[in-house]
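Shown here is a partial selection of chains from the complex, left in place.
Every chain is named by a letter (A and B) in the order it is written, and numbering of its residues begins at 1.
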Amino acid sequence: MPKINQIRTPIVLVNFKTYLEGTGKKALELAKTAEEVSSETNTCIGVAVQYVDIPTIAQAVSIPVFAQHIDPVNYGGFTGHVLPEAVKEAGAVGTLINHSEKRLKLADIDGAIARARELGLVSVVCSNNATVSAAAAALQPNMIAVEPPELIGTGIPVSKAKPEVVSGTVELVKRVNPKVVVLCGAGITAGEDVAAALKLGTKGVLVASGIVKAKDQYNVLRQFAEAITKT
Amino acid sequence: MPKINQIRTPIVLVNFKTYLEGTGKKALELAKTAEEVSSETNTCIGVAVQYVDIPTIAQAVSIPVFAQHIDPVNYGGFTGHVLPEAVKEAGAVGTLINHSEKRLKLADIDGAIARARELGLVSVVCSNNATVSAAAAALQPNMIAVEPPELIGTGIPVSKAKPEVVSGTVELVKRVNPKVVVLCGAGITAGEDVAAALKLGTKGVLVASGIVKAKDQYNVLRQFAEAITKT
C-alpha cells in the first residue's frame, strides 16, 4: 500500500493561515477532513498550518503537513525565529516560503530554500507574477505557487481571471528550471477553478479561504479532489 | 497548595532561543529540568520556547511556558505569523516581545502588548537600554527585560558590567509606570549574577545561553534559584 504521506502531484495545498477555522482544535478537525477526502479520492492534499499546530496535526493525520514559513537560520541565537530543524522534528514535511503575507528578502528566500533542501523539507515558494516566478525558479525550490496578490481572498479565481499569469509562469519556470513544479493560487473556490488551473499546465493549487472559510469544508475539498482525479 | 504554574516574582525566565539544546526533545528535557528545580526550591522558573515546542512542553510541565514572540494580529489572513490566540490555545501563559533578535516596530510592540493583555498572556518586553525601557513602560506591559545587546551571549553579566543600565531602567520604569516588573538579562551565567540583578532592584532575570548551553543545566539553574531564595 502506498504511503499517502508522500507528496505527489497534482496536489491541493490548503493554507490554514491564521483563520479562526484554521487554528488549534478547529485546525485539527480541518486537517482530519482533508485526510478523509485525500483517502477517499486518492488525491494528494497537503495542509500548511500554524507553527504551534504542527506537532498535534502531524501526529494525528497521515497527509503531508507544511509549515507556513521557515527562517533561513541554523541552531543558535535566533529568538522568535522559525528554525527549520524544529519544524521538521515537529513533523512537517515541507514549508511555504515567501507567501504574499510573509514576503522575504531575496537572499533569505535563497537561504530558506537551501535550508529546506538540506533537511529534506519540500519547499513551496510563493510568487506574485510570472517574472518573479522565473526568478524563484533559479533558486531551485521544489515548487512555486504563483498568486497575484490582488486576487487573494477575493473568490475571483486566478485560473480564470488571469490565465496568462498562470500559463506565463508555467512557461518561464520551465525555461529556467523544468524540474520545478508550478501551482497557482488566489480566488480558487470551486472544482472548476482547480480544473482550469490544471489545464493551464500547473500541477495543483494553493488554496486558503476557499476551503478554510467554506461553510461545508468537506464538500468543497471533495469537489477540488474530484476535479483533480477527472483531469 | 499554591499552583506552581502561576507566574510569580522573583522569576528566572529561560529563553531557549533556537539553540540545539533548546529544540524539540532536548527542549522538553530542559523544561523538565527547570520544573524540577522550580519545585525543589519553590522558585518561579519560566521557559520561553520555540513555537512548535509550546504544545508538548506546556502539556508536560507545570511551570509557566512563554512564546518567544507574538505578532500583533487577529484571526485572519496572516500566513506565517504568530497568532496570539494560537499560542494561548497551545498552552503558553505569556510571551516575550521585541527581543533583540526579533525587534519590532514601535506600533507593533504596542499592538502585541494589547493583544497579550486582551488574552491574559503575560507580556515581557525586551529593551536595549534604560530610555527604551521607559518608552516600553508607557505601553503598559507586565514586565520589561533590559538587555544591552552587546553583552548578550558573552558571559559578561549585565548586572556587574553595566549596573547603571539596570538601576537606571528600574528607576525610569518606576517613574513611568510603577506596576511594571523589571528583569535584566545578557551575560548572566552564575548565581551571583542573579543576586546582583536583584540587588539592583530587578525582580529577576532573563537568561539564555547561561542555562541552555551550560554543561550541567540542572546545577546552574539550581544556583540561580538559590540566589533568588537567599536574596
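The working rule: a residue touches a chain if its C-beta (ideal position, glycine included) is under 8 Å from a C-beta of that chain, and two chains touch if they have at least 3 such contacts.
The model shown is predicted, which means the values in this text are computed figures rather than measured ones.
Chemist: When 2 copies appear, how many make the full set?
Modeler: In total, this homomeric complex is made of 4 copies.
Convention: only the chains that are shown with their structure count from here on.
Chemist: Round to the nearest whole Å and give the separation of the Cα centres of chain A and chain B.
Modeler: Distance between chain centres: 34 Å.
Chemist: Taking the touch rule as given, give the residues of chain B at its contact with chain A in the complex, in rising order.
Modeler: Against chain A, chain B makes touches at 15, 17-20, 23-25, 48, 50-56, 68-69, 73-83, 85-87, 89-90, 96, 99-102, 152-153, 208-209.
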